[in-house]
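Take this structure, written in structure tokens, and hold onto it; I'll ask about it next.
Note that one protein chain is taken out, while the other chains of the complex remain in position.
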Amino acid sequence: MMNFLSDNAYGVLPEILAAVAAAGDGTAASYGSDELSHTLEARLAVVFETPVAAFAVISGTAANALALATLCPPHGAIFCHAEAHIAVDECAAPEFFTHGAKLVGIEGGDGKVTPEGLTRALSHFLKGFVHHPQPAVLSLSQPTECGTLYKPDEIAALAAIAHVNGMKVHMDGARFANAIVALGVSAADASWRAGVDVLSFGATKNGAMGAEAVVFFTPADASDFAYRRKKAGHLISKMRFVSAQLVAYLADDLWLRAARTANGLAAKLAGGLSKLPGVTVVHAVEANEVFLRLPSELVLKLRNGGAQFYDWGPPQGEQSVIRLVTSFATPPQDVERFVALANSE
Amino acid sequence: MMNFLSDNAYGVLPEILAAVAAAGDGTAASYGSDELSHTLEARLAVVFETPVAAFAVISGTAANALALATLCPPHGAIFCHAEAHIAVDECAAPEFFTHGAKLVGIEGGDGKVTPEGLTRALSHFLKGFVHHPQPAVLSLSQPTECGTLYKPDEIAALAAIAHVNGMKVHMDGARFANAIVALGVSAADASWRAGVDVLSFGATKNGAMGAEAVVFFTPADASDFAYRRKKAGHLISKMRFVSAQLVAYLADDLWLRAARTANGLAAKLAGGLSKLPGVTVVHAVEANEVFLRLPSELVLKLRNGGAQFYDWGPPQGEQSVIRLVTSFATPPQDVERFVALANSE
Amino acid sequence: MMNFLSDNAYGVLPEILAAVAAAGDGTAASYGSDELSHTLEARLAVVFETPVAAFAVISGTAANALALATLCPPHGAIFCHAEAHIAVDECAAPEFFTHGAKLVGIEGGDGKVTPEGLTRALSHFLKGFVHHPQPAVLSLSQPTECGTLYKPDEIAALAAIAHVNGMKVHMDGARFANAIVALGVSAADASWRAGVDVLSFGATKNGAMGAEAVVFFTPADASDFAYRRKKAGHLISKMRFVSAQLVAYLADDLWLRAARTANGLAAKLAGGLSKLPGVTVVHAVEANEVFLRLPSELVLKLRNGGAQFYDWGPPQGEQSVIRLVTSFATPPQDVERFVALANSE
Partner (left out) sequence: MMNFLSDNAYGVLPEILAAVAAAGDGTAASYGSDELSHTLEARLAVVFETPVAAFAVISGTAANALALATLCPPHGAIFCHAEAHIAVDECAAPEFFTHGAKLVGIEGGDGKVTPEGLTRALSHFLKGFVHHPQPAVLSLSQPTECGTLYKPDEIAALAAIAHVNGMKVHMDGARFANAIVALGVSAADASWRAGVDVLSFGATKNGAMGAEAVVFFTPADASDFAYRRKKAGHLISKMRFVSAQLVAYLADDLWLRAARTANGLAAKLAGGLSKLPGVTVVHAVEANEVFLRLPSELVLKLRNGGAQFYDWGPPQGEQSVIRLVTSFATPPQDVERFVALANSE
């Protein structure tokens, strides 16, 4: 079975499992007052080269929705790409956590918000006009839902527009590690130095069991986050088991190595398929996701050969678009088998 | 260091850790569609001797608040003991998840709601009167916040009043295992057979890392639970790691054995302290919590000797009330040391 | 001063004022238990030729948001035109009242949702997939935000799609009277007979002081509306003063006469302007709103001459789009003056 459904179909990095096992020794303060949880914040400050307020949670939806609710009042508006995960795949969790803020979807090629798109969207929201939700947050997915990347200067250009308009910038970094190793930039350059105010720092898709961190680059912004986390049932009593995952993830560049593995496999997949007749790479393969347009017949052959992956939208005539995701633990031979299968007669 | 602060200060049962490690092998469907998650529901049905709809979450607050929101409309009222965890220790999470339902606290000795107390409280809520939130749920903590237990017939008497008034019955079973081994009754007898409609089935305090199950005994009641869980960020992608904990917890009576250990240690503590001059057992020690009134001087001596525990309320004159909690992993020698210390000159 | 800003810039119909004055005599039961409030429901049943559950409120936003929240769970989705008032002009009130449901905007010419647009939008929401809000309500504005109308069979076609998909149909009838007199159909034909399940029946824009009714054509749908209205602060104690407005509005076809007046004036405006060189009617003038594209220079002349109206979007080059609204009380001579002014050298 070749599994390219999602990186979260894979298990856990051995180093993280070992850290979880070790975390259970003896007793610890509960509800996030333990040493590992304090260590986590300190480690993130080092990784991001700046003081941060950081909070562990156990899902990306929780990270995103809590971060957004902390920065956006109920009468606020959150701008994001029309296909952003927060807009289409979280059952309107941001609307629930913010108590009814408005999500404003912005169209844009390759999953990316553009300065023009953002400016145009903002033009429909009059400042101080009570009939309109007030612009409060710009949320960017990095990598995007199309597996593409914002370069730091692209982020900076968007963040500048947001900040001029009194908004904060959120980054949904469910696959943040994949982004920065692909860009070859530091975590700081891809986040706060480019204007990001709060980051959903994902680890689950890249080898944790269930651990994400919400990282505020201006700690004062986080003043009521701890209450929101508790009130939403996301402050778990044995938090050390979550923090342990993240601390191990950050140690010895484990997170970057795991992401490099995943990205490398995606590049191999794309390389091995893109020259096939009738196959088109739909979006540039910049991280660990590959979107291909290919004959529906070939899709069938791949599935019959044991490959698992998602259709990306309904088939269009004889053509289908599929998504392939690679992970820290995808067997390299699965990639080879998949490529061979696609290239076979 | 003798830690009696809480059972959640302790780590994880080795069987559960092993199950988590094993759960990471290979790939699995994400977001709760994996085999372990399906197994969990089936296992709970066996344990409870009835078909159930069951959902894993990672905190007791999430279990309680999601269960309550599923059964209580925004204009509903939830009746519970005045000191119930849901009323005083969850930062008003139920009010958030229910979108503003009313929690009605009922006074009662030893942490227990009585039929008289419930009936009196209900008398203030007129059926069909739009100015009053409408009675929707009775929530009982088992064991109570005072470490005492409802016997099945006591639950049944309260549930009967609730049902006659068109309400559902929720049980906060954060320490459900401790309750049933102490009562010597089956899981079914302590829950649905006594009229409980939905149970927050705790495992974290009794040896899991972070795993609770919400168990609906009338599966139709759960029709929108899955959406609520997702919308609240509580559907984690690698759910198999949570379900694995619960499946291991239920296997080979691990949960019951762990609870017996904890309860036994509490009994030893109580036995070793209750005859000391000036020491009173405040509430009957029925599970794994011991509440003592003792001279503040003795409290100081115990702490100086290395014991950790909570004051329960502010000191009253020269007397203090403290809470001691034992767990599946409390070292028996810590109990012995504590008793010896208390009895020393 | 010629005021074409909005119909709500005008005052109150004398019959309605008289009814309000009369309503104050003597004492009455409070909170909607008075006779006038009961009469209102009965009168609406006659007007709509079917039993209804009807509730008076004091704003269109309240009517819409309460109606939507009654029919849409927090995990539901509400489909409407991308420019619908509920989507763009109510500060996300529906998201607040529904506790975070998703509003899905559908593009469509002349402010109208089309069957194709609705079907396409629905295709992005998988039934039973917890990551997607579940389709719950289709909301149609009648007249639309462009002053155009859905014919009964157009409503029926959209409602059929909605119902097949398990959704309810809401109609935002802030100017419902203007619509039915223009269409020349009965209130029933324009609502429940065409598949509408709940109607926000507006009166304020057409001559009331502040009175709207939420009309459920399947009374059982309204089972918790009364609680929602109370909980939102919309059950006023002297409800008779609101109900009196609506009862008077419905008496002797006052509502239809007032709407005919407004529509007639709009037709005159359009007739007197549409043939001017450089002036285009942007949307068919079907009720009491006129959208014109005209030289910005002419806009200036009209304003300098004492006319008030809104630009509809920013000027495009030398051209502007403006909206003119007529009302039950717009002085006919203001229309004449405006037309003359536009036609003057």
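Labels A, B and C are assigned to the chains in the order they are written; within every chain, residues are numbered from 1.
Criterion: a residue touches a chain if its C-beta (ideal position, glycine included) is under 8 Å from a C-beta of that chain, and two chains touch if they have at least 3 such contacts.
Note that the coordinates shown come from a computational prediction; the quantities given were computed from them, not determined experimentally.
A.B. asks: What shown chains does the left-out chain touch?
C.D. replies: Touch partners of the hidden chain, whole complex considered, are A, B, C.
A.B. asks: Identify the residue among B:P74, B:P152 or B:G173 that touches the chain left out of the display.
C.D. replies: Reading the full complex, the residue touching the unseen chain is B:P74.
A.B. asks: I'm checking contacts with the chain that's been left out. Which of A:A22, A:V130 or A:A284 qualifies?
C.D. replies: Within the whole complex, the residue contacting the unshown chain is A:V130.
A.B. asks: In the complete assembly, which of C:N3, C:S37 or C:T261 touches the absent chain?
C.D. replies: C:N3
A.B. asks: Name every residue on subunit C in touch with the hidden partner chain.
C.D. replies: Contact residues on subunit C toward the absent chain are 1, 3, 5-6, 8-12, 17, 20-21, 23-30, 57-63, 65-66, 90-93, 96-97, 204-205, 209-210, 227, 230-238, 241-242.
A.B. asks: Using the document's contact rule, name the residues of subunit A that touch the chain not shown here.
C.D. replies: These residues touch the chain not displayed: 31, 73-75, 99-100, 130-131, 134, 224, 226-231, 235.
A.B. asks: Just checking the interface: what residues of subunit B touch the absent partner chain?
C.D. replies: Against the left-out chain, subunit B lists 74-75, 77, 88-93, 95-103, 123-124, 130-133, 314.
Everything that follows uses one rule, which is that only the chains that are shown with their structure count from here on.
A.B. asks: Could you check if the interface between copies subunit A and subunit C is built from the same residues on both sides, meaning over half shared, or from different ones?
C.D. replies: same
A.B. asks: Between subunit B and subunit C, what distance separates the C-alpha centroids? Give it in angstrom.
C.D. replies: Centre-to-centre distance between subunit B and subunit C: 51 Å.
A.B. asks: Using the average of all C-alpha atoms in each chain as its centre, how far is it in Å between subunit A and subunit B?
C.D. replies: Whole-Å distance between the two chain centres: 34.
A.B. asks: Approximately how many whole Å separate the CA-defined centres of subunit A and subunit C?
C.D. replies: Each chain's C-alpha centroid was found; their separation is 41 Å.
A.B. asks: Counting only residues that touch at least two other chains, what does the list for subunit A look like?
C.D. replies: 90-93, 96-97
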